[in-house]
Each structure stands twice: as structure tokens, then as C-alpha cells.
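In this view, the complex is presented without one of its protein chains, the others remaining in place.
And now, chain A:
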Amino acid sequence: MPSRRFTRPRAAAVVVAAAALLLAACTSGGTSPGQESAEPVAGGTLTYASGDAEPSCLDPHVGGNYPQALIATQYLESLVSLDEDGEVVPWLATEWSESDDGMAWEFRLRDDVTFTDGTPFDAEAVAANIAHVQDPATASSTGYLALAKIQEVVAVEDHLVRLELSAPDSALLESLSQVWVAMESPKALERSQEENCAAPVGTGPFVVDRWDRQESVTLVRNDGYTSPPADVEVPEGATLPYLDGIVWRFIPDSASRYAALQSGEVQVIDNAQPDTIVSAGDDQAIVELDAPRPGASNRIELNSGKAPFDDERVREAFIRSVDVEAGIESLFFGTAERSYSPLSSVEPLGLSEPDLFTVDTDAAARLLDEAGWTERDDEGYRVKAGERLTLDFPVSTNQSIPAEQSLFEQVQADAKTAGFEVRLHPLDLSSWYGALAENDYDLVSAPYTKVGPDVLRILYHSDSITPAPSGYFANLAQVDDPELDDLLTRAAATSRDDERASLYEQAQRIILDGSYILPLYDQQNHFLHSSSVHGLRAMPTVSTPTFAGAWLAS
């Protein structure tokens, strides 16, 4: 028998403690809905909950993905912005001009802006930023591509900067509007990458105060804020921003995120899922902000670089046999609209061709017969020379939301009726990249966010079939068409708007007519916020929300 020394059961004490804890919990109340008021109210701290992965670096020059863009929009600003019609408007640059040969651009800069560390914003600062993005040590990906054609930056005067290009670039202004190439304090950029990643310094309405990893980033008001983009109207007598600060949280689980919004723990959430949006529709205290991302639409790419999709008839047969429309309706509950374009609906130059995507199973069967897939095996799949008509479809579970993954399952079922065996492979991000690098796919869906139609060149020019050393390439449909290449190259170089529009239209027609892609919908970007939040808007550039003019009803 063990020792006879006996202490009073400690468990009892723990029971009491637990009960006390529960009681304490009961006394904390919920929040009451705020009073509606038309006049902006200054003050208050807002909590934002992001469902995206926590960035590994708060400086969007480094790497350059959407989660970084979301938060960096609150403290960094760009040379130019876009208004709601997609027109380029002044921001940190007040005016600009392109040389006749398109090889140089001059930007006149605002002379009354300072970074939040006191460093003045000037031509040297622009040069330092472009150099930072282009420095391989920065490891920029998105920003690096956006500025690829800039060869030299010359500080002509204190507040006049000239960008010299290696080739004319009709997308330069759109590229510069993106937060991935926003302006940071040159003095702050001289710090180590570790330091700069933890607290980048910009000119924006908020300042990064502290970052508790996996908990939150605390942003505080920039008291000296003077530089909203030109399309923002500041009410007389008001100074932006209204909020004292933002607590930026990371809540990866979609149900918890919504529960946190409902309970008033947070006021704004992103990545709202279709079922949540519908359920929020019944809630008076919750408002939706739908901000489709620019660049490419979400689409399924058909790998034309290898059998069986190297045969255009097989591609068309696939597209004609799947009823995407019905799937979107039933799985997205009306929160996503079907797209028929390679470009997002927010791109003014997008070309939409609904007729090419009507379901026609008879036509599909005829096309497959013509292509030699005449027999069927005992499971009902089409067969040619003893080979089953099989399509591999790696699905990135990081990038495809559950509703989209279900949609792919419906595509799989529809395609089966037509005789295609679609094999879905749910993969984590790195494995998914790996499958693409190995050319181990026939179907794939990959998002691509970029301002402007130049995204078509990145996605469908044959240059993008050549894999980078990593094996990654953006032309996942492996479209290899000299005529298309020519159109895209000329569109990127022209300085005439009408010519640019016409070239991009022809380019999109080739992509759509060639059955290379099956457009689904815009890149979904739904935000839900408490009705106490006012003045929240999405930037017309990359559709990230900005809190510069946001205020909380008291």
C-alpha cells in the first residue's frame, strides 16, 4: 500500500475554481447594437478578423501575396490609385507623363508627405523602394514581376522622378497602383529584413505598433496622415483616419470567425463563406461588402500541353459536358455569379462569351467520337486504344474554399456521364505546386490577382510555359499560339487606349474559342461587418478593404 500520508482531495479545490471561472464568465455581457448616426464619429478601436494565413512578413515587397496586401493597405500607400471606374488617379504622385517612345515615365510627387518615422517622401524614396523590390535579397515575387520593365530610376528633382524602361509598358500605372509595390520609408528599409518585416514604415492612415505572432497585429492611428488617394473626399473639418486604431486578428476557422463577429468580439471579417453570407443576410446587425478581386477570373484550366487535352475537340467536349451553372447555384447560394471570361468582372476590358459554355452533351459525345474516344469500358468511361479517358485534377485545399471543392466534385460527376474519368487530388499548397511542376495535371484551378488585363500576358503568353527554376509557370493551360503571343506583346507595348482594348479583346477571343479554360466566377472576396462600422470601402485597385475613412458608431 502506498504512503498513508493523506491530503484533502485537491480535485475538490479544482472543481471550485472551475465553477468560479464559469460564474465569472456569466457576468460578462454581450454588446448592444450601435446607434445609427450620419456624422462620422472619431475614436474607437476596431477589430478585424482575417481568415487568411498570417503573413510571414508585414512588408508586401517581401514575397507578395494577398494576406499581406490586406493588412499593408492600412499602413502603406502607392504612387497612384484607381477610382471606381478603373481610371488611374493621383495618390503619392500628383501627375505623370509618358515619353513619346514609351521608354520613360516621369512622375511629379507630392511634396507635403512624410513617412511615419519622419523621413520625407521624395524622388530618392521612390528610387529606394524600386531598388528594394528589385533586389534579389528582398525575395519579392509579385512586386518584382510588376516592376520587371523598370531599368533605371532617376531622381530628376526633389519631387520629380523618372522611370526608364527596357520596353514600353502599357500596364505600368496599373502595376504601380498595387500595394505590393507601395512606398516605404527608405530609412526603415535600411534595417534588417527581420526588423522591417515586423514593422514596415509607410505614409498610410495607420502605423504598425506591435505584432504578437498568431494573435494579432496592433495598428495605431497615424496622427500626421495627409495623403488619401485623389478619389477620396474628406468631409470639411474632418481629419482622417477616424479610428484610433485597428486590432488585426487571424482566425483561420470560418465558423469561429463568424461566431466572433456575431458575438461582437470582432467588427469585420474577411473570407466569408457562402453559407455564412446567406445566414448573415437575415441578421440586421451584419452588413456584407462584396469586392471581387481584379485580374483573372477563377477558372478551370485545361492543360493543352499533353494528351488528351492537346486535342481541341476533347477540350471542347469536356467544357460542353459539365453544368457549372447548376453547381454554382446550389453550392454558392447566389453569392457568386457565373463568369464567361478569362478576366474578372471588375476589369473593364474583360470579354464575356456565354454561348461558348452552354451545356450540350450530344455535341460532346460527337466530338469525343471524332477524336477517336469511341469505346466505353465496363465502368462507362471512354476508351481509345486501350487507354481510359482520364483527367488528373490536383486541387489546392489552401486556395479552393469548401464550396469550390464541392463544385469540382459536381464537375467530376457530370464529366463521368460524358465518359471522362476525373481524378480529384486534394493537396496542400506545396504538394500542389509540386504536381504542377511535374506537369502532373490535366485540369487545374489557380487564382491570379493583378490589376489590369496585362494578367493575360502572364497567364497565356507562351513564355510563361517555360518553367521558372522552381518548376512553376503561370501558363497552366499551356496555351502556345504565336498569334496570341503577338497580340499580348503588342497590347503590353501600345500607348493607345483603343488599340490596347481591341488587342486584348482579340486575345481573349482566342483563349475562349480555343476551349483552353472553363471560367467559373470572379475571385470571391466577401467581407462581413457589424452595422456599427461605417465608411468601409474596398480599394478599386486590388479590392483590399481600407479603413482610412471608416468609423465606429458609438
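The working rule: a contact is a pair of C-beta atoms (placed from the backbone, for glycine too) under 8 Å apart; a residue touches a chain by one contact, two chains touch by 3 or more; residues count from 1.
Rule of thumb we're sticking to: contacts and distances are computed from a predicted model.
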| item | value |
| --- | --- |
| UniProt protein name of the chain not shown, from "Carbohydrate ABC transporter membrane protein 1 (CUT1 family)", "Activator of the mannose operon, transcriptional antiterminator", "Peptide/nickel transport system permease protein" or "Hydrogenase-4 component E" | "Peptide/nickel transport system permease protein" |
| Candidate in contact with the missing chain, chosen from A:224, A:281, A:447 or A:535 | A:447 |
| Options A:226, A:398 or A:554, residue touching the unrepresented chain | A:398 |
| Option from A:141, A:218, A:502 or A:531 whose C-beta touches the chain left out | A:141 |
| Which of A:81, A:203 or A:262 contacts the chain that the document leaves out | A:262 |
| Footprint left on chain A by the chain that the document does not show | 1-3, 6, 9, 11-12, 14-15, 18, 21-22, 24-26, 28-30, 49, 53-54, 56-57, 62-66, 68, 136-142, 144-145, 148, 193-194, 197-198, 212-215, 249-253, 255-257, 259-260, 262-263, 265-266, 396, 398-399, 428-435, 437-438, 447-449, 458, 468-472, 474 |
